[in-house]
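Here is the structure we will look at, set down as C-alpha cells.
The other protein chains are all here in position, but one chain of the complex has been omitted.
Right after this comes chain A.
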Amino acid sequence: MVNKNSDKMEIIEKRNSNFMHNEELIQDGDEVVVYMSYGELKSLKIKSGESFNMRFGHIHHNNLIGIPFGSRVQATAGFVYILRPIPALWTRCLPRRTQILYTPDIGAILMYLDLKPGSIVCESGTGSGSLSHQLANAIAPTGHLYTHDIDKLRVTKVIDEFQTHGLKDVTTAVMRNVCEVGFVVENKADAVFLDLPAPWEAISWAKKALSKEKGGRIVSFSPCIEQVIKSCDVLRKEGFVQVETIEIIPKTMKSVELFNDNLKAFDKRVNVFTDSVERIIPCIKSNNYKNEKGKKRTFDGSVVEVNESELDECDDADFSLTTKTIVSFPHSQPTHTGYLTHATLLPYF
C-alpha cells in the first residue's frame, strides 16, 4: 500500500502486519484476531467490502481498516475487540486439522529445546501447525524450521498459513514419513521435536539430523505411557543423556468477589441462593432482605407485617461484607495432555 501526499513528494510504503512485523493500524489484507468474549476468538483476513458475521451481529471490514490494533469495535448487536495476531492467540483460534498442543506444553517444549534466533529445528508431525508457529517465532529470522507430515493436505495448509503470517522464509514444510526415510536435513539441526504415534522409530533418524559437532536437544510428546517406555529405551541406547519424562497439568482460574457474612447477616439474609457478588445489582446489595418497607417474607413465602422494633433489629446486620479470592474456572479442565520426554545428545565425531 502506498500513500502519496500531494503536498510532499515523500512516499511511505507500509507492509501488512503479521507475526514478524508490526504496524500500528489495520490494513486491507491483514489477518486479525477478533475477540468476542472470554474463550471466544476468531481469526479474520481483512478484505475491503466484506463483512463478518457472529453472534454479536456483523461488522463491515471497511470499518476496521485504518483503526489501531487493540481497538474496541461496535457491532450491530454488541462490541468486540480487534487484536494483533501472536502465536499464543493463534493457538486459541486456528483451524484444527488434528489434536493440537496448548500453550503450557508449548512453553515447556520451547524451553526444553533450548531455542533461540538462529536455531535449526526439525519437527514431525506438523499437525495443525500450533507448535510450528511458536517454533518459527522463536528461531526467526536466521534460524530455520523443517516440519514434516505424512498428510499432503496438512502440509499445503500450513505452507499457506506460514505465507500469510510472514514465516515463509524461516520454514520448510515437507510431506515425508520420518520413521522410514528420516528428516530432510542431516548433521545440521540443533533440536528435534517429535509428536508421532511411534516416536521410537524416528529417534535414530533424529540423531542423524542433529549436528555431530554441536550435539543438540530432542523432545518427544506422547499421550500414552507405553509410547514413553519404548522411546526412553531407544533414546538411551542411541546415546542420549539426561533422559527425563515429565507431565504438566495446568489449571486456569479467575478472581471473584464473594459474600463473607457474619452470623447475624447470615441469619437475616433472605436470598440464600446468590453466592457471587457479581450477580447482584450493586444498588440493592445491602437491602435484598427486604421486599418493601415494613414487610418481609417468611419461610413459606407469605408476607407479614413487621413492627418497628423488629425492623430496627434487622438494620443492625451488615449485608455487604465481601471477600475477593480466586477460584478454578471453568469447572472442567484438562487433567492430561501427554508426557514430554526430553534428552540431550552430546557432541560426537
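Here is the rule we use: a contact is a pair of C-beta atoms (placed from the backbone, for glycine too) under 8 Å apart; a residue touches a chain by one contact, two chains touch by 3 or more; residues count from 1.
Just so it is clear, contacts and distances are computed from a predicted model.
The protein name that UniProt records for the chain not on display, among "Probable electron transfer flavoprotein subunit alpha", "tRNA (adenine(58)-N(1))-methyltransferase non-catalytic subunit TRM6", "3-methyl-2-oxobutanoate dehydrogenase (2-methylpropanoyl-transferring)" or "NADH-ubiquinone oxidoreductase chain 5", is "tRNA (adenine(58)-N(1))-methyltransferase non-catalytic subunit TRM6".
If you put the hidden chain back, the residue from A:Ile46, A:Ile106 or A:Cys179 that touches it is A:Ile106.
Of the options A:Gly66, A:Pro117 or A:Pro197, the residue whose C-beta touches the omitted chain is A:Pro117. Of the candidate positions A:Ala140, A:Ala173, A:Ile218 or A:Ala265, contact with the unshown chain belongs to A:Ala140.
Annotation: of A:Pro87, A:Gly182 or A:Pro199, A:Pro87 touches the absent chain (contact as defined above). Counting over the whole complex, chain A has residues 19-20, 22, 24, 35, 38, 41, 68-72, 81, 83-84, 86-88, 103-104, 106-112, 114, 116-118, 134, 137-138, 140-142, 214-215, 225, 228-229, 232-233, 236-237, 239, 241-255, 324-326, 339, 341, 344, 346-348 touching the chain that is not drawn.
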